[in-house]
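Note that one protein chain is taken out, while the other chains of the complex remain in position.
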Amino acid sequence: MARYIGIRLLAMIPLLFAIAVISFAIAVAMEARGSIAGSVCGEGATIECIAQVERQLGLDDPMPIRFVRWLASAATGDLGTSLTNQSVSVSSLIADRIGATLSIVAYSLVIGVAVGMAMGIVSAVRPGGVADRALSVASAALIAAPGFVLAMLLSWWLAVEWGWLSPAGYTRPSESITGWIRSITLPAIGLALPTVALVQRQLRSSMTNALQSRYVLAARARGIRRTSLIGEHALPNAMIPTVTAIGFRAAAALGLTFTVEVVFNINGMGTLLTNAIQTRNVTVLQGSMLVVGIVVLVVNLLVDISYGLLNPKVRLER
Amino acid sequence: MTAPFLEVENLHVHFAGRSRLFRSAMPTVKAVNGISFAIEPHRTFGLVGESGSGKSTVARAVLQLTDVTAGTIRLDGADVTRVPREAELAFRKRVQAVLQDPYSSLNQVHQVRTIVGDGITRHFGIKPGPEREQRILALLDEVGLAGEFLDRYPYEMSGGQRQRVSIARALAVEPGLIIADEATSALDVSIQSQVINVLRRVQADTGVAFLFIGHDLDVVRHVSDDVGVMYLGYLVEQGGADGVYDLPAHPYTEMLIASVPVPDPAAQAERRALRQTFKKDTEPPSPSDLPVGCPFANRCPVAMDICTELMPEATAARHGGHVRCHLHTSGPVLAGESVVPYIRSASTAR
Partner (left out) sequence: MTRSRWTRAIALLFAFGMAATACGGDETGFAPAIVEDTSTAEAAPVDADEQRDADDTESATAEEEDNESADLGQVVVAEAANCAADLPPLAPGTFAPSGDFSYAISIALNSLNPHDDQTPATFAYYSWIYEGLVRQETDGTVVPWLARCWETSDDGSEVTFYLHEGITFHDGTPFNADAVVANAEFVKTAGPPQVIPPVAGQLGIVDTVEAIDEHTVKFNLAGPGEILLLSGLIRNSGLMVSPASLGNAAAAPVGTGPYAWASSNPDFTQNDLVAYADYWQPGLVGLETVRLEAAIDPVARLDSFNAGQYDAAVVRLNDLDLLLAGDFSSNFTVRIGFVVADWTGQQIPQLANREVRCAMAQALNRQGITAQLNEPDSVTNQFATGPPDYAYIEDLNVPEFDIDAAKARFAATGEEGFTFTNGHLPGGFWPTVSSAWSTALAELGITMQNEALDPPTGGEMFGRLARGAHPVQIIPFNEPNALMSLVARTGEAGFNPSGVSPDGVVELVAAARSKNFADGEADVAAAWKIMLEECIFIVNHTLTTVMAYQDNVQGIHHTQGIPIHFWPHGVTKS
């Protein structure tokens, strides 16, 4: 297993580099629209000002040198300062906001996988039955429905009327654990719905296969208990393809946090990225893209590890 | 003769077909039609037939994995035709199965330790630990696998090794009967004999009875003490293994024998000639649409008119068992003798 993880980690390195290149390139491509120095100097920019800013920020160097310089300082944790406010460092901005996004995405995965698994198992145990059909229809609906709309509807009852959850805003776990949970539940639900549907469908299919397999038949013949059949015999096999689907979904969810963040007034990476695009805040954009890319890589690594834990073929490679 | 461990009487297993949207008729698949046989401890009964003959269904019926439509099954004297929920665990302890496909019959995410051991835990209440491990090692030893196999996963083992693990798994609950359903069919010939030897040894050591199901008459014959030949749900011939093989009383049995190649060229040529007397290209009838008479009639080279009208009853055969064929009661009235000379003469007559 250690070797398996080690190989995966090694594979991350070229990917990291690719992400860095892409982040830098996209941000730099925005320069074509309006130069960074021009942004900083403002409308009444004089030639002297532009030249001075370019010198200060090192913008007059050739692209590869700028890239290497940016990458080198990024490796030490310095991602530069925001273009709209020079006294704000990009890394502090990201550090401030990433907790919210990660909390919501992680929580949405927990909800999505838990509910999806429950639905999938119930469906698979009696395929074609009433429960199965109802749950499959529900899945199809969940894929189609925009999650944040449902979350907003729920928000009216759960948050405003009954006050169980908070309707908007993000409370840090350092301030209050219960407040934190209450603030991320609705946004997580908004993000989780497609995950629920995906997991339900995938698990139903692989679970049905597993339950119809020879080894489950043999286990039945051995008198193995039904719960054990489902949980210990069929489920570990069924989770193998499901985990891959979950990993895919996790990366996608990171990209979808924006809508949820806007609607629930959460200051996370989604709003940071889009604001940076709107205000042409190149440094923030570069740094955010790099960090989000790293997060996605880490998520993929975790998925690979879980896959390895589930599928002995992959992890042992003898 | 000791009391039989397994007794099957007049077993019928029919499956009701699912009604399709635009069809009013619901075809019933008659998988097993009136089978009767018995197996004593220390003995192996071989059930042989083509695919679709219903032999796997018999296995499932005995294992209570399929509902029995009619007939009786008795295990060690107890009626187990329909086992109630409360008695299920005890029942499952007494009869076990080793299935055909070594690649799908073991759970790929479980180690051998778990595969063999969970039956021990379930039936004897011994949690995973040193005591259970001892038992598993003993079982592995019985089937000829070393202790290092405990931590192996199925994909790390060959087909033969997996089947041995399956046998160990079946043995783990200490059953009185093990059903080996095509247990060697997916294996290489050399491995087959290894596994067969394992089965023999297991039987000698533990006294377990075997119901050995296969489609290869040669293999079945080597393994079994008694043999039953199935065709489309009917037991058309049964008797001692050597007897059925040497003196087949049913044309279908003879067809099976003839289809097994032999090393001797002359004998092989003869076999081929014999095979060709059978109408090879004729499809057997569908089990959901069985004819009134003998189901083999349309393929039998020596079929008579009565064969299409009436299903023959069981009559005594020379080898000591039974046969269901009109040839012994009508027409040539072979009266239980081998049917081979008659078919040969019928073929040369053409």
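We call the chains A and B, going by the order they appear; numbering starts again at 1 in every chain.
Following the convention adopted for this analysis, a contact is a pair of C-beta atoms (placed from the backbone, for glycine too) under 8 Å apart; a residue touches a chain by one contact, two chains touch by 3 or more.
In this text, all values refer to a predicted model and were calculated from it rather than measured experimentally.
Shown chains touched by the missing chain in the whole complex: A. The missing chain, though absent from the display, is touched by one residue of A:23, A:155 or A:283; that residue is A:155. Of the options A:84, A:205 or A:228, the residue whose C-beta touches the omitted chain is A:84.
One of A:74, A:272, A:285 or A:310 touches the chain omitted from the figure, and that residue is A:272. Checked against the hidden chain, the listed residues A:169, A:231 or A:255 yield one contact partner: A:169.
Touching the omitted chain from chain A are residues 33-34, 38-46, 49, 52-53, 56, 84-89, 92-93, 95-97, 152, 155-156, 159-160, 163, 166-169, 262-265, 267, 272, 278-280.
Definition applied: only the chains that are shown with their structure count from here on.
For the pair chain A and chain B, the distance between C-alpha centroids works out to 55 Å. Of all the residues in chain A, the ones that touch chain B in their complex are 213-225, 228, 232-233, 236-237, 240, 310-313, 316, 318. Against chain A, the residues of chain B that register as touching in their complex are 63, 65, 88-89, 91-93, 96-97, 99-101, 104-110, 118-119, 122-123, 153, 155-156, 166, 169-170, 173.
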